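A single protein chain has been omitted from the complex, and every remaining protein chain is retained in its original position.
Labels for the chains are A, B and C, by order of writing; each one numbers its residues from 1.
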Amino acid sequence: MASNSFGDIFRFTSFGESHGRALGVVIDGCPAGISLDEDDFVPELQRRRPGQSSVTTSRNEADSPELLAGTFEGVTTGMPIALIVRNENQRSGDYESLRGTHRPGHADATYAGKYGHRDHRGGGRSSGRETVARVMAGVVARRILPQATRVLAHAKVIGPHEATEYLPETIEQNVVRCADPSAAALMEEHILALKAAGDSVGGLVEILVTDPPPYLGDPVFRKLKSRLADAVMSVGAVTGFSYGRGFETARLQGLDYVSDSANFGGLSGGISSGETIRLQASIKPTTSVADVARRGRHDPCIVPRVIPVLEAMVACTLADALLMQRALSG
Amino acid sequence: MASNSFGDIFRFTSFGESHGRALGVVIDGCPAGISLDEDDFVPELQRRRPGQSSVTTSRNEADSPELLAGTFEGVTTGMPIALIVRNENQRSGDYESLRGTHRPGHADATYAGKYGHRDHRGGGRSSGRETVARVMAGVVARRILPQATRVLAHAKVIGPHEATEYLPETIEQNVVRCADPSAAALMEEHILALKAAGDSVGGLVEILVTDPPPYLGDPVFRKLKSRLADAVMSVGAVTGFSYGRGFETARLQGLDYVSDSANFGGLSGGISSGETIRLQASIKPTTSVADVARRGRHDPCIVPRVIPVLEAMVACTLADALLMQRALSG
Amino acid sequence: MASNSFGDIFRFTSFGESHGRALGVVIDGCPAGISLDEDDFVPELQRRRPGQSSVTTSRNEADSPELLAGTFEGVTTGMPIALIVRNENQRSGDYESLRGTHRPGHADATYAGKYGHRDHRGGGRSSGRETVARVMAGVVARRILPQATRVLAHAKVIGPHEATEYLPETIEQNVVRCADPSAAALMEEHILALKAAGDSVGGLVEILVTDPPPYLGDPVFRKLKSRLADAVMSVGAVTGFSYGRGFETARLQGLDYVSDSANFGGLSGGISSGETIRLQASIKPTTSVADVARRGRHDPCIVPRVIPVLEAMVACTLADALLMQRALSG
Partner (left out) sequence: MASNSFGDIFRFTSFGESHGRALGVVIDGCPAGISLDEDDFVPELQRRRPGQSSVTTSRNEADSPELLAGTFEGVTTGMPIALIVRNENQRSGDYESLRGTHRPGHADATYAGKYGHRDHRGGGRSSGRETVARVMAGVVARRILPQATRVLAHAKVIGPHEATEYLPETIEQNVVRCADPSAAALMEEHILALKAAGDSVGGLVEILVTDPPPYLGDPVFRKLKSRLADAVMSVGAVTGFSYGRGFETARLQGLDYVSDSANFGGLSGGISSGETIRLQASIKPTTSVADVARRGRHDPCIVPRVIPVLEAMVACTLADALLMQRALSG
């Protein structure tokens, strides 16, 4: 229900097509009294934006947010916060040839089957451009979380290259958003070579939440782990979600596993324990490859751009769980 | 919200503690006119039940379902379906020593912190026994799905052993629920050795949905892939979820990936395409190990028992998505 | 969705047919730490029960609640609270003749048209007996409200007779639950005369909430006034809802109206102001009249029995709004 909304109390609704007039978001359930300005959205929109580097598409999106509602004199009022970002530079002619075409690995065929009538230009709602709404919601969500809490993601694996160091301050210093500068260089080189060949590559993103509030999530169906899975898997290119030791647990033994609480990834009984939450998301290679890749404007590796989106979704999930926790622990 | 309920239209609510009077489920949003009897729940409750084999706990649960409401003359009426299973053979004395103890890797400490007051006996709601409710909901969900659709899970990996064959008819013929009889034998042996040592082991379950209805799930936040992730991750021991090639996609290249639609796991744009849906869930080793394992009644490997539960959760997710699909494609 | 559930955070789910095995309720979202025992439900179930007086049906319902889950050592745990009441003394033979009959003014024809297959015995889910679930939820809801808050309803009008005094301590001292003893005597006499004639009569119930928490309800679509309307109108026999001066406001002038805040009924902008909340519900005459009334067991006036149910629904609405208020005013 309400398939374009996310969250229970802190709930946002995303709208807009990649080649329509505007993208936007309405955020309902944000407490009053939080300082918030139009400019606060610019940095995250910049981080999400393509055209920033050699490894992302050259589509030039200005992405100026317009704050339509929900604040008064720079402070939230408890009323719904609405933001839009106008689409510019559409060049939708690029996509005219796709009207009857269903690209493999895209939503094209399923949308066509499900809805009959669809906006074929640039993926419509299935476009990565929809994530503009998520990133804006994430900005608000972070303001609800305690100041000490940080949600930070980085590229752990891209193709054959894996980060072995974790230097968080270097993440934004390289185009792949990797916390290991040497691995970052190899990753970038790898992506550029694939791009030249009309190919693409996947990756693995690790998301860390340091100093999270404890006791977020509920025991059975709103476990924090399942809500985070829902949040992370809702992002287009994500093919897998895990926490703590994740898929390695398939081969672990219990005595080993319980010997180090870091294995639990900050979640006990599915609820946050207060320790660092450690999540992983696997990302598929961009499916716009070969001729399609050459004609359109597509990233050969979506990992760097998906990172701010994953952070936003995790922040929204935590903010919502925090408000629910307040409701039931009066 | 409603953290003990799952689903939007086909929605079930689970209740009951492992050592309380009864476990139960209320299923709201089941169409009228479906043939349903008390006895229909017995086979799946039997599959879920511990004490069936050498590798599961010896706790003897009779698990007789009592159908309290929602059918008339053996057919559903559109009214809520309610079922309870009485708890017997509690031996709660076994757990009295745990009153002030928080077992590592369990929900004990987070529940205590979150709620202050808790039922410490056998995990209360965090017990695997809660899954009785899910399995009963799954029985009803399967009746809503098309007859051709099958939801079938099996043990793919347990510790160092991995199935290399897929013979679905053999799954229920071995205690680990593996579709490869030779691997099954090794898995069983491995579990028994660990049990003797007071240790435990994790595993990987693969869930296949053959002949699923196409076009289930919605584009943005109710993608079938994110709903399935939510469903699967809501099960206690699950540490990771993926579909198609899952975490392998981190290292794949686009041209390879798009060359075989089986890589997409039956989901395009997050929506079912009609092809077989292929999901994976990683399971952590039981955390009741060493002395705890010897005193209580715990499985050294939870994989065989989690299989009917995962099938049930997947069936419920699909049934709910199918009803939603009907709503919007009149 | 989830049409047998009510509430957002404090959310209860009702199940069971009037002539099935049991009625029951599952209450999700009740905070931990509230003292609660099986016996706490008995007084309200007694108040709701028919067969208490000359003006209500002689059906003898023992209505013993069984608390299946959600408390430990007499205190809530934050887990779902589940209660059932077994049906006894069904005499369903009384209703066999109704199998193909649709009683005018009942749900019979609409249920038959909507569901095809239905439990025709005694109304099934549309029976007043379903309110057992609501009354039990109301008991829990009242424990969440501040101790000073009281929810109290009384018969204001029955047929031609209207209460002109308000002596709340007399409400439970007469069979019609009227706060004016002289009017109560006339009302009772009137009902008995109609009963003898195989006829029935409607009435008007006033519900007062004294010392309510202020600021409950939200500005636009979860106004307290609309949530209360939803709650009150969900009760079978209710044909109208109003607050403050209600339908009289159609003929009032603004200068008069604003001169006395009592006219606002405790709600400003749809949100509780902290002043006494004053609500009205109109009740239709029982539609089981003439021959039907003589054959079955029906109340000639439903007003006395609907009073505890309306109180319960109002208490549940306030408890839910209070928890939501906590979520957003951390």
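Here is the rule we go by: contacts are C-beta pairs under 8 Å (C-beta built on N, C-alpha and C of every residue); 3 or more make two chains touch, one makes a residue touch a chain.
Keep in mind it's a predicted model, so treat the numbers as computed, not measured.
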Candidates C:33, C:181 or C:202 - the one touching the absent chain
C:202
Considering the whole complex, which of C:8, C:28, C:44 or C:63 touches the chain not shown?
C:8
So which of C:50, C:70, C:122 or C:159 would be touching the chain we can't see?
C:159
Hidden partner interface residues of chain A, rising order:
1-5, 8-9, 11, 13-17, 20-24, 26, 28-29, 32-33, 66-70, 72, 75-82, 84, 114-119, 124-125
Against the hidden chain, chain C presents residues 1, 3-6, 8-9, 14, 104-111, 113-114, 125-126, 130, 157-160, 194, 198-204, 214-215, 218-223, 225-234, 236, 238-258, 261, 264-265, 268-273, 280, 282-290, 293, 300, 324-325, 329
For chain B, which residues touch the unseen chain?
1, 9, 29, 31-32, 78-79, 219, 323-324, 326-330
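In this section, only the chains that are shown with their structure count from here on.
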Label of the chain whose CA centroid is most distant from the centroid of chain B
C
Cα-centroid distance, chain A relative to chain C, in whole angstrom
46
Intercentroid distance (Cα basis), chain B paired with chain A, Å
28
Hunt down the residues of chain B that sit against at least two other chains at once, touch-wise.
1, 3-5, 8-9, 14, 114, 125
